[in-house]
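Encoded as structure tokens, here's the structure I'll be asking about.
A single protein chain has been removed from this complex, and every other one stays in its place.
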Amino acid sequence: MHSNVPRVKVISSEGVPTSHLPFSPPLQVDDWVFVSGQASVDAAGQIVHDTFEGEFRRSMDNLKAVLQGAGLELRHVVQLRSYVDSPKDLPEYNRLYREYFSEPFPARTTLVGCLGGTIKYEVDVTAYTKKR
Amino acid sequence: MHSNVPRVKVISSEGVPTSHLPFSPPLQVDDWVFVSGQASVDAAGQIVHDTFEGEFRRSMDNLKAVLQGAGLELRHVVQLRSYVDSPKDLPEYNRLYREYFSEPFPARTTLVGCLGGTIKYEVDVTAYTKKR
Partner (left out) sequence: MHSNVPRVKVISSEGVPTSHLPFSPPLQVDDWVFVSGQASVDAAGQIVHDTFEGEFRRSMDNLKAVLQGAGLELRHVVQLRSYVDSPKDLPEYNRLYREYFSEPFPARTTLVGCLGGTIKYEVDVTAYTKKR
């Protein structure tokens, strides 16, 4: 009946901001979890403008909430993409980043700009669910 | 003989624009299909400048043609990255997007700019071939 449907699972959990936009916050596919871009938004999905630190921490809180729905934590992230709006925030970005991640760090690419000027930070990740 | 060659498959199919550029439109690796950035180009790979809607629809048509070569449809896309040149096109982007994708939506990140000012939209995806 559903023989042509991909084996994916949309994960929802408490604390994940709702959104009227068409994306799955996380989509689980076999052993992998793909997480949509997370930014500084409140529970209703509205942007919360803040300092870089405030936006970064709120993005990470949202990322953690999304991962939690799959039973995962930040340490299960294997690849991460960061979008930092202003190059002047890069040192603070790297300093704050170490509060959330530790070795073995995810593979990471950091891009500057690309956010349309409305937010200061966004992050998306790929996580891996298998434990050893 | 080919013992050190990765197990990948370049997929071609009717309707996929040709290009003189060095990329595989889709590369299949085990159960995954990686699709190169698709934009508003014609069958010969030449850019077709159009309204945002025109460029978006042509990009999606090209994406569908690429996926079709692997026996896949848009609903097999699990992760998608959109590049929208101008922030003013974001509302139309989200409206049009819903014509092509439905729940469970792919994980998605949308970036603004990054296209060098020559095109209005580009999309790349990862798709998953296993069916349930």
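Residue numbering begins at 1 within each chain, and the chains themselves are lettered A and B in the order written.
Going forward, a contact is a pair of C-beta atoms (placed from the backbone, for glycine too) under 8 Å apart; a residue touches a chain by one contact, two chains touch by 3 or more.
Just so you know, these numbers come straight off a predicted model, no measurement behind them.
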item: Sole contact to the chain not displayed, among B:Ser13, B:Ser36 or B:Thr129; value: B:Ser36
item: Missing-partner contacts on chain A, residue numbers; value: 31, 75-76, 78-79, 87, 90, 94, 97-98, 101, 103-114, 126, 128, 130-132
item: Chain not shown, touching residues in chain B; value: 2-10, 21-27, 29-30, 34-37, 81, 83, 111, 113-118, 122, 124, 126
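Keep in mind that, in the parts below, only the chains that are shown with their structure count from here on.
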item: Approximate Å spacing (C-alpha centroids) for the pair chain A, chain B; value: 22
